[in-house]
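Apart from one protein chain that is not included, each protein chain of the complex appears where it belongs.
Moving on to chain A:
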Amino acid sequence: MSEALGTTETTRDTKTTRNTETVRKYLPGRDALTIYSLLVVVIVASATIPRFASPVTVGFLLLDVIPILMLAMPMALVIISGEIDLSVASTAGLTSAIMGVLYAAGWDIWTVLGICVIVGIVAGAVNGFLITTLGLPSLAVTIGTLALFRGLALVVIGDNAVANFPPGLTKFFTSKIGATGIPTVMIGVLVIIVFFAVLLHFTPFGRGLFALGYSTEAATFVGIRVGHAKFWLFVGTGVVASLVGIYWTLRYSSARSDNATGIELTVIAAVLLGGVSIFGGKGALPGVIAGVLLIGTLNYGLRLAKIPDVALNIVTGSLLVLSVVAPSVFSWAKERARRRRLRSHDPRPRASATTSTTTTSA
């Protein structure tokens, strides 16, 4: 958006080309900024924290970050289309609970896993139906299903825990690829990332989501099937949430009703940090991945540096607030720079207009 604005201005006004470029050099795109911050954090952490730069770190960091990374993919698409889904962590918890109960009842593990994915589809479809068919606000609906799905998880499994999953399977979920320290399940996670990246950036459906988030009415007139697109997005978050539930259960080898509680907040923080606009219509997946890894690395590094867990909340929260306040500050600074440029280069008829705006702003 802002880049497009920048280029038209450059072509229109050759005199200010240099000016614009300086501005753009100091105010890079939001996702680039997140990627730079990630690099800085990794370099600083490797230099200052002993034993940070090692395959063990890579392994544990990725194992910790995988649930957030998986959920951030469909969540980015949902937020780009102008909606939000707060129920993902509860869906994962419900999946985990059902998985535990069915397995404990002696069902075949593969049948159980299949049912888990169906649970995800149904949970997503419930959200999608309420939001698209009934036209309810997604924030309210998913606050409701957040409570409902977590509540159903409690109904299903109570305060029991099921732990005796097949050892081969649980071992697979914590295994690493050779000596690289990269968890084997990362292959599956990569498939999910590639799927959503291609869907968002290389298909008409994905381009439609940007239009949708920017203006629902315009998207409707262009011929995008708004309800249809949104419905399938919520089914998508439901399915990925159920996969996260399965991962969580097998990684910690424990099915409980409170598995994955509260991670929806971290997921949303990571997505926004990655440069996706909460207003919809803007964002890209590379930035989102960097956002997830930034939060994960910061948390892991701070823990390794023996900074108590309590600081982590503050870091996540401040990053979230910063990531949404920063664009406002940027656009304010850009606007100011543009005004100053106009004033110095084009004193003729604008003079009165500029003075009037300065007086109102002052």
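Methods note: a residue touches a chain if its C-beta (ideal position, glycine included) is under 8 Å from a C-beta of that chain, and two chains touch if they have at least 3 such contacts; residues count from 1.
Following the convention adopted for this analysis, contacts and distances are computed from a predicted model.
The subunit not displayed here is recorded in UniProt as "Autoinducer 2 import system permease protein LsrC", chosen from "ATP synthase subunit a", "Carbon-monoxide dehydrogenase large subunit", "Autoinducer 2 import system permease protein LsrC" or "Energy-coupling factor transporter transmembrane protein EcfT".
Among A:Ile43, A:Val56, A:Val155 or A:Ile177, only A:Val155 touches the chain that is left out of the view. Considering the full assembly, A:Thr133 is the residue among A:Thr48, A:Thr111 or A:Thr133 that touches the omitted chain. Although one chain is not shown, part of chain A still touches it, namely residues 82-84, 130, 133-141, 143-152, 154-155, 158-159, 216, 265, 268-269, 272, 278-280, 308-318, 320-321, 324-325, 328-329.
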